[in-house]
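Every protein chain except one is present and positioned as in the full complex.
All chains are identified by letter, namely A, B and C, in their written order; residue positions are counted from 1 within each chain.
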Amino acid sequence: METKKKHQVFVEGPIPSGFIAESIEKHSKKLNIGAHSIFLGQVRNDRHENGEVGAIEYTTYHAMAEEVFHHIREETFAKYALTCMHIYHSLGTVQAGEISLFVFTSSAHRADAISACEEIVERIKKEAPVWGKEILTDQKTKWKQNT
Amino acid sequence: METKKKHQVFVEGPIPSGFIAESIEKHSKKLNIGAHSIFLGQVRNDRHENGEVGAIEYTTYHAMAEEVFHHIREETFAKYALTCMHIYHSLGTVQAGEISLFVFTSSAHRADAISACEEIVERIKKEAPVWGKEILTDQKTKWKQNT
Amino acid sequence: MKIKLLAFGQIAEITGEQTELAADVCDTTELLQLLYEKHPELKSKSFKLAVNQKMAQDVTVLNENDTVALLPPFSGG
Partner (left out) sequence: MKIKLLAFGQIAEITGEQTELAADVCDTTELLQLLYEKHPELKSKSFKLAVNQKMAQDVTVLNENDTVALLPPFSGG
């Protein structure tokens, strides 16, 4: 019986820069790679009427999100000549200045990695059932809106 | 007398992944950043008639390259709403699997960082007077061609 | 008919996160009418439905033991 390997996308809390460095380092053994494209989403201290964003608390519809990320993976691999693709998204609390999304694509030639990375980010924003609740510095909250 | 700060683009040898991690880490103090886009160029072990690429040796026309990179910086800052921009390019020998180009853009909203990063990479490939000599595993050499 | 109802984000603040619904509804339009009656505040909210983890396009027929999720605009990333 065949079982599809599920890739673990969600990370509890922020994504540390050391983790990003390790991911890059691991790819130096893959000699057929010519280009890496990386996108990092960082929590911004946006100012609202009721104060400043101190952190975002992320929740997800886990079962659906797994399927959505799986489709994004499969369709992006089918569309672009990629060597590797990694997607990590935070759940729980991420402070302003910390990283909550890490998309990493690698390919022989740059066009594939660059286009794939951008497309994955756009699809995550549109299709992934993930919600961010902004925790304001006055302790009020506000639901994040994607643009 | 005003002097323009010259940004040091060239790095002797490969760009270590630890250096990339440090660059990312430094930006976590800038709370108005929402997105980072990173491009990494990695030396590929391309196969030619005379063997495989083991390394690339980069040289530059230094005085001209400084002006070109300066213009790319100024024009990209004028065109996109960027918080930060960093460009590093290797000189000398970079082994297959090692990184020779590191472009890092940051902005409040993702579109600026992503478009700027891609544009900078394309401009460097087209406009920067840098040459790569491929060192083949049989010790022959071949001048790299950009596509 | 039994339906498992899930809600997320700001919608969960109105309906609760998880409810078992025993209701006489045969499609998503009827389910929505029922929900608007129970929670009038929902009328002013923007959300979409997923049936069994797939986004529901237009009217979707509901079956016994289906899971329906109320999804406010996504804001991941």
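The definition used in the following text is that a contact is a pair of C-beta atoms (placed from the backbone, for glycine too) under 8 Å apart; a residue touches a chain by one contact, two chains touch by 3 or more.
Just so it is clear, the model here is predicted, and its values are computed rather than measured.
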I'd like to know which visible chains would be in contact with the absent chain if the whole complex were considered.
B
Identify the residue among B:P14, B:G41 or B:G97 that touches the chain left out of the display.
B:G41
Even though one chain is not shown, subunit B touches it at residues 41, 58-61, 63-64, 67, 89, 100-101, 121, 124-133, 143-146
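Please note the rule applied: only the chains that are shown with their structure count from here on.
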Mind having a look at which chain is the central one, using mean CA positions?
A
Taking each chain's centre as the mean position of its Cα atoms, how many Å separate subunit B from subunit C?
49
Two or more partner chains touched - positions in subunit B:
110
Residue numbers in subunit C touching two or more further chains are 77
